[in-house]
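Here the complex is missing a single protein chain, while all its other protein chains stay put.
On to chain A.
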Amino acid sequence: MGLLKALLAAGALALAIGVSGTTSAFAVRTDLVLGVTLEPPHLDPTAGAAAAIDEVLYANVFEGLTRIGPDGEVLPDLAESWTISDDGKVYIFKLHSGVKFHDGTDFDASDVKFSLDRARATNSVNAQKQLFAAIDTVEIVDPATVKITLKHPQGAFLYNMGWGDAVMVAPESAATNKQRPIGTGPFKFQNWAKGSSITLVKSDHYWGDPVFLDKVQFRIIPDPAAAVPAMLSGDVQAFPFFPPDAVSQLQDDPNLQVEVGSTEGETILAMNNKKKPLDDLKVRQAISYALDRQAIIEGASGGLGVPIGSHMSPSSKAYLDLTGEYPHDVAKAKELLKEAGMPDGFKATLKLPPPDYARLGGEIVASQLRDVGIDLEIIPMEWAQWLDQVFTKKDYDLTIVSHTEPNDIDIYSRRDYYFNYQNPEFNKGINELNLTADETRRDELLEKAQKILADDAVVGFLFELPKVGVWNKHLQGFWKNAPIQANDLTKVKWTD
């Protein structure tokens, strides 16, 4: 009797395993575990600069009037259409109707006014407050129409409204978004296990195209040494921003797909343009000639990344290839140093923040500059120190950093920026750019600006950071490039 029971039980068990095995093989998966290297400090994209915030929430939980698409293009989002007045100063946005926040409250024109007024208020702690600087007034025409008047025409206004820092929030939940984000997006926030993971689930009443995934867990894995086995074991199925120098260990796995694209991260050897002898154009040019970009890419970024000759992403439509302006030429560099009155070179410091591109790249840059007689003392720093000493107090000679904000060539026109660079002609071009909406003219102005920066050898332009994405080969819909730092999951799905 006992034996029979046991046999029956075993049979039932085998059947159960068989059945469940079959169902899971046929049903398409709707869950995803996605790896990210940095934990967001909080979950409000309108109150912090950390890219990690957008990497979780942009397009997934929060939406703006417009949004940035996979190739950096501006797409309609909560605004289904808009008109622009002839003088370029008045924008009228028509909003989608029937949009609800995740807490059930309605989204309408009053939320737009609230969000934009909050972002540009005196006590605003929006990290990209300059995006809203041109706005003069925001008026509610009717619940589905908003009129925004600018102080002056602004070419990039629609693009600016697509940033993560410009997403729409509700007055009821804005204060608590840091811990419990409430947006209008296709996914709603479920849980944040601090130090470990953030979980989003599909929102029940989304206004737009339905998404394919029911549940997404963002798992925080800071160490590349841990990210590799996590991907190999299948615990994590996608890692859209994978550390470039560790990806070679995953390339041979037949279950994984590795895709290398571009970012908006211009990696530069920044120079203090006011500090002797770097205030001398010839010295800066000598440094530019001394750099061998390909060798730097090999060592600092696992051979991935595109050389740049000015401050513009090669994937940008206005990109001008200026890498030929200062080819790697040691003799020329030495000659320029001699002309500058320093035939024996000089000593300087190179302060390096923590990312690998800086620490590894710094070693190579130092050795390349040693070849022309410039002796660099390498000083490694953590981010907090770097922001304080180099960025804020401008107490540095040279440093390596990647400027990851999109379309940020205007930083060279900022007064008191850490490059200590000022060129009235460049500033004039940037001012005109800000006021120009015409695409052809904008491209002309951008090209001119790139040329000026290269001519002035303001900094040593190194390479564009690659975006290295890894995911299970049955997954599709991830972005190849990163025009902004985001993990847009609205199109991601499992296929068989």
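List of remarks:
In the analysis below, a residue touches a chain if its C-beta (ideal position, glycine included) is under 8 Å from a C-beta of that chain, and two chains touch if they have at least 3 such contacts; residues count from 1.
The rule is simple: contacts and distances are computed from a predicted model.
Among the names given as "NAD(P)H-dependent oxidoreductase subunit E", "3-oxoacyl-[acyl-carrier-protein] synthase 2", "Sarcosine oxidase subunit alpha" or "Peptide ABC transporter", UniProt records the absent chain under the name "Peptide ABC transporter". The chain that is not drawn here is touched, among residues A:28, A:75, A:141 or A:225, by A:225. Of the candidate positions A:195, A:324 or A:424, contact with the unshown chain belongs to A:195.
In the complete assembly, the contact with the undisplayed chain comes from A:235, out of A:235, A:377, A:425 or A:438.
Listed residues A:30, A:110, A:128 or A:323: the one in touch with the omitted chain is A:128. The hidden chain makes contact, of the residues A:48, A:243, A:345 or A:429, with A:48. Residues of chain A that touch the chain left out of view are 39, 41-42, 47-50, 122-130, 178-179, 193-197, 219-223, 225-226, 229-230, 232-233, 235, 382-385, 387-389, 391-392, 403, 405, 408.
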